[in-house]
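In this view, the complex is presented without one of its protein chains, the others remaining in place.
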Amino acid sequence: MAVNRWLATGNYFTSYRDEQRIFATHLNRLFFFAFLCCLFVWPLLFEVSNKYMLVIDNILIAIVAIIGLNLLTGFAGLISIGHAAFVGVGAYCLASFARVIGDEHILITHAWPVMIILSGLLGAVFGAFVGLPALRLKHLYLAIATLSFQMIFEWTINSMTFFNQGQTISVGRVFWFTGQVMRADHYVFWYYVVLTVIIICWFMASNLLRTRYGRSLIAVRDNDRAADAMGMHPGLTKVYAFALGGFFAGVAGALHAYLYRGVGIESFTLHHSISYLAMAIVGGLGTLNGSFWGPLAIRTLDLQVDNLAEKAGHIFSANLSLATALRPLAFGLVIVLFLMFEPRGIANWWRIVKSYTKLWPFKY
Amino acid sequence: MSYFLQLVVSGIVVGSIYALSALGFVLIYKSSRVINLAHGQIIASGCFITYALNVWVGIPIYLAFVLSLIITFFLAMGVERLFLRRLIGEPIISVIMVTIGLMSILDGIIYLTPFGAENFSFPEFLPTTPIMMGDVSISWTQLVGVIITALLIGGFSWFFKKTTIGIAKRAVADDQLAAMSIGVSVPKVFGLAWATAGLTAAAAGGIIGNITGLNFDTLHAVGITVFPVVILGGLDSILGAVVAGIIMGLIQQFAGGYLDGNWGLNSTAEVLPYIILLIILLIKPHGLFGTHEIERV
Partner (left out) sequence: MKTNKKVLICYIAASFILFAAALQPAAAQTYKIGLSLAITGPTSDAGVPYSKGVEDYFKYANDMKLLGDDKLDCMIKDDAYKTDVTKRNFEEFLDQGIELYLNYSTGSTLGLKKDFEEEKIPTLPASFHAGNLDDSNYIFLPIVSYSGQLIGLAEYVTKMHQGETPKVAMFIHPSAFGRGPVEDLKKAVEAGLNIEIVEVVEHGKDLDNTAMLKRLSSKGVQYVFCHTVQSPVATMLKDAQRLDVAASKFGENGKMTFLGIHYTGGNDLIALAGDASENFFWTTSYTLTSEDTDGARIQLEMAKKYGRDDKIANSHNYTNGIMVAQIAVEAIRRTKAKGKKIVRENLYEELNAMNGMNAFYPVTTVGPVTYSKTDRQGVDTLQLYKVKNGVFRSTGSTFTSEYYKKIQ
């Protein structure tokens, strides 16, 4: 261990424990907590319009889902083209409660943290169930199995009257210590909730990756036979990876339901699954901080493209097809360009910036 | 009985369209191990090119159809050269995602054309009165579609068996390293695989467009529907694509004919293929005719 616990100019690890620290130096920790404080304080200082708060909440919820997808696809190497369906399982868990006991029931409005965790658990159960084919299938075939789960999920929701056949099932407003969270505070309230959830999730995930259960995911991804030889059970590990992914997705789903105060199938379609995958890839697969960059980048891109499309729509008002085309074009190009030129995602840029600042102002 | 026979006939019609759509998918997978999620978009563009050539340029329909095959041939080849050549050897997820990206880009390009938002239909060039065989009827469009499908599939089987390029393709599919060592240019084969896949996709597009009208949503949805077909038939088997296509067409028609409307079921034809897909994946992942290459963990 370096003598100076504040700055480190290189790796001075003398034990594995040192290497596995979440914060390599005190400075890192300081920055981290300062950043967290900023995240908590800024909504109090600035007035943000509801629209942008909604956008931000949306990004944060996507981050929760992507942490799950990253564990599943990035760390365990299992491609899931059905992640939106897992998110949907979480949301529909809450919706089912709303259907059975009424959307203003005390369980939903007061015990919402319990409901969120419950949705996560249900997501995990479904994840494990869908992961069962992983005992027999690999790679591409597994990806197609998750795709078929996505299709079956959509059909089930769409055709069952219990789920209101995919129409919006409303979810009541929640209560906080100060009373019911009304419209004016709704988005700020959920900002804080989701932020807290993300911080918990992040600690859970990064601590998990320091344990044997986390390492087994990576081992199975890299070479499942070698992992088998080292005493891990590849099949079970995969099922458990799916359960993990499903848990985070389920939590995200419940948050989504509360934020939008309703659940409809439209938010959990194949298109959303694809866009989750894109977020994971653009962020950087197999890196935890990639889970933050990806949603941020893709959602911001969406918003910017929408604005641009709108401007384009005004300029070429006779021909709206250009505006229509911008969205898929931008989305597709971003995916393709990242895959071709920066397959490690934005997380890699972050790494470069970090290693640069570590040495600055020196070259070596 | 005539009800049953009618279902069989339409099942075969729909099935042969699936077979043709699945053929392109299989061709790409067979030689380059890429699953192409943008297949539906290529099908749609083939259809739109045919329409544009026929109606806007004024070329006779059959010629327009052939021309569109040629155009899509080169289009798909270009796509492979531009996007996929760089990703040879990258992990599967990258390859899947690149085809997803491609799907989005093609969507964007199609939205730039009038086809993105509007509906068209081909001018009638075949008699509209159906052919009746007893109680069973089949329209001329469908009949011509089935014939073209049969011709194309027959042609491709011959091509793979007899020609040098076909044999080279099979060699690459079998073992890339060995093929390279005997002088087969693997990238060229990949390009050709995409090109031929584009050609079959355009053919499928032209036929579907004639049957359903030109609606982008309907056309690119076919790209997702081929998944169950290719999994059932085996991802790398042409024969499998044909057989599974027809089986799937029949299953869908029977589901529509016998399940829907009973026991409160509806649009079972939509979901049944995916249920079959899951079952196949669980009990026989390499499909009916696919190569046994799945290893268990």
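Lettered A and B in written order, each chain numbered from 1.
The rule is simple: contacts are C-beta pairs under 8 Å (C-beta built on N, C-alpha and C of every residue); 3 or more make two chains touch, one makes a residue touch a chain.
Given the structure is predicted, the values throughout are model-derived calculations rather than measurements.
When the whole complex is considered, the residue among B:Ser31, B:Thr50, B:Ser94 or B:Ser139 that touches the unshown chain is B:Ser139.
From the options A:Phe153, A:Tyr260 or A:Phe338, the residue with contact to the unseen chain in the full assembly is A:Tyr260. Which of B:Phe25, B:Phe48, B:Phe65 or B:Tyr111 touches the hidden chain is settled by the complete complex: it is B:Tyr111. In the complete complex, the residue from A:Asn70, A:Ser119, A:Ser273 or A:Thr324 that touches the missing chain is A:Thr324. Residue positions on chain B in contact with the hidden chain: 3, 6-7, 9-10, 13-14, 17, 111, 116-121, 123-124, 128, 130, 137-139, 142, 208, 211-215, 217-218, 221-222, 225, 252-254, 256-257, 260-261, 266-267, 269-270, in rising order. With the whole complex as reference, residues 49-51, 54-55, 58, 158-159, 164-168, 170, 183, 260-262, 264, 266-267, 306, 309-310, 313, 318, 320, 323-324, 327 of chain A touch the missing chain.
Everything below uses one rule, namely that only the chains that are shown with their structure count from here on.
If you average the Cα atoms of chain A and of chain B, the two centres end up 34 Å apart.
Across the complex, chain A meets chain B through its residues 73, 79, 81, 133-141, 143-145, 147-149, 151-152, 155, 159, 224, 228, 234-235, 238, 270, 274, 277-278, 281, 285, 320-322, 324-336, 339-340, 343.
Residue ranges on chain B touching chain A, taken from their complex, read 35, 83, 86-87, 90, 92-94, 96-98, 100-109, 111-114, 116-117, 224, 227-228, 231, 235, 266-267, 270-271, 274-275, 277-278, 281-282, 285, 294-297.
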